[in-house]
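To keep things clear, I will list the structure first and then write my remarks on it.
With one protein chain held back, the other chains of the complex are shown just where they sit.
Letters A and B mark the chains in the order given here, with residues in each chain numbered from 1 onward.
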Amino acid sequence: MIHATAKIGNDVTLGENVVVEENVVIGNHVSIGHHVVIKKDTIIGNYVQIGDLTVLGKTTSSNKKMTRKPGQILNPLIIEDHVTIGCNSVIYRHVTLENGVFVGDLSSIREMVIVGEDSIVGRNAIVETNIKIGRRVTIQTGCYITADMVIEDEVFIGPCCSSSNDKYMGMGNYKHQGPIICKGAKIGNNATLLPAVIIGENAIVGAGSVITKDVPANKTVVGNPGKIIK
Amino acid sequence: MIHATAKIGNDVTLGENVVVEENVVIGNHVSIGHHVVIKKDTIIGNYVQIGDLTVLGKTTSSNKKMTRKPGQILNPLIIEDHVTIGCNSVIYRHVTLENGVFVGDLSSIREMVIVGEDSIVGRNAIVETNIKIGRRVTIQTGCYITADMVIEDEVFIGPCCSSSNDKYMGMGNYKHQGPIICKGAKIGNNATLLPAVIIGENAIVGAGSVITKDVPANKTVVGNPGKIIK
Partner (left out) sequence: MIHATAKIGNDVTLGENVVVEENVVIGNHVSIGHHVVIKKDTIIGNYVQIGDLTVLGKTTSSNKKMTRKPGQILNPLIIEDHVTIGCNSVIYRHVTLENGVFVGDLSSIREMVIVGEDSIVGRNAIVETNIKIGRRVTIQTGCYITADMVIEDEVFIGPCCSSSNDKYMGMGNYKHQGPIICKGAKIGNNATLLPAVIIGENAIVGAGSVITKDVPANKTVVGNPGKIIK
């Protein structure tokens, strides 16, 4: 089903049963897989590839217990040129995927997120809301990127890393703050980052480490709790 | 495809290519996304929202190596009023989602599970079989809830927590028992819970901790292995 208000460019391949809702704009030289859902207002650039069974431009929802309500008016999802998105993924409204971004299968990116040029969001990685991800960042498979996080350029986050933003774990009405990962820092697989920790430029966090305090630039930290080893 | 035996209420929005199998009942004021599969016998209440590309009412399957066989006759999936379910999720038969429950995208809940009123099962959270989850519980993004677990009211489980129920890791034919998390307890992100541990009322488990023994009520435990700090 292609809505009458949708605008579709030249050399666009649409799979079977693709749903294109109102006001969607699709550029030129684009390939859309089977059973894809492109929700209203989504803007897709040129040379974009979308895998099968993916949802683009989802609107936020919530229940009674959630403190962060989707009251805000959300902008459209913007997918710039040369972006590749996998199968069975879910990308929300008010996200910008800059030129050359790669998003793997079974991943999800919530509203109010920018993913910078040529960055990678791995398979099954889950990105929460209100996050700025820099350029040439690698977020590997299965990572959990909590809300209110900052990830600067050229950061590498290994598989299955986890982060959190609420040190009172739902107890109070405090401001949430996720970790801040500075330029070029590298996080080993399955590391755990506590709320608001700052990982300095080019710092290294060992695999499986639990980071409870800030890590200075250029230092290497390992263990539970993480300690500087060099 | 809507099967002739399905009963659909008033003010129901069905997306494109929705499959509604035999004996499904859908209440009033319900919104079902595109390409959703509602398998036979599923019962959906009023004011329910289902995201795109989700499967409701899946039947269990297994292979030769699995000890837990799906021999049992499973009841229908019951989705009560004001429930919200995300996109690309898979909910099995013999599950009850009570009033106001929220289930995120890319999540899965197996058979013989009850999720209590207003509780949250986060995005990409995976819930195994034979579990009672209380009311106003938060199971955050990417959690793994093993089979045979008990989660009481108002528990908070941070992102990416993991649990297990088989201390012999597939070696023998022992009874499995998952962790028991008592009322109001809070588990930090990426914590690891071993089989059958009891986390007492209002206890706190630090992020990245590995819990090998019971945690008394109101105590805080951190580290690997977890030790009481207050």
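A few notes on this one:
Simple rule for what comes next: a residue touches a chain if its C-beta (ideal position, glycine included) is under 8 Å from a C-beta of that chain, and two chains touch if they have at least 3 such contacts.
Computed from a predicted structure; not experimentally measured.
Shown as candidates are B:A6, B:V90, B:I114 or B:V150; the residue that touches the absent chain is B:V90.
Set against the missing chain, the residues A:D105, A:E201 or A:D214 yield one that touches it, A:D105.
The chain that is not drawn here is touched, among residues A:I43, A:L56 or A:I120, by A:I120.
For chain B, the residues touching the chain absent from view are 1, 17, 19, 35, 37, 53, 55, 58, 61-66, 88-90, 106, 108, 124, 126, 128, 142, 144, 146, 160, 162-164, 169-171, 190, 192, 194, 210, 212, 224-225. The omitted chain makes contact with chain A at the following residues, 15-17, 33-35, 49, 51-53, 82, 84, 86-88, 100-102, 105-106, 118-120, 123-124, 136, 138, 141-142, 156, 158-160, 186, 188-190, 204, 206-209, 222-224.
The criterion applied here is as follows: only the chains that are shown with their structure count from here on.
In this assembly, the C-alpha centroid of chain A lies 24 Å from the C-alpha centroid of chain B.
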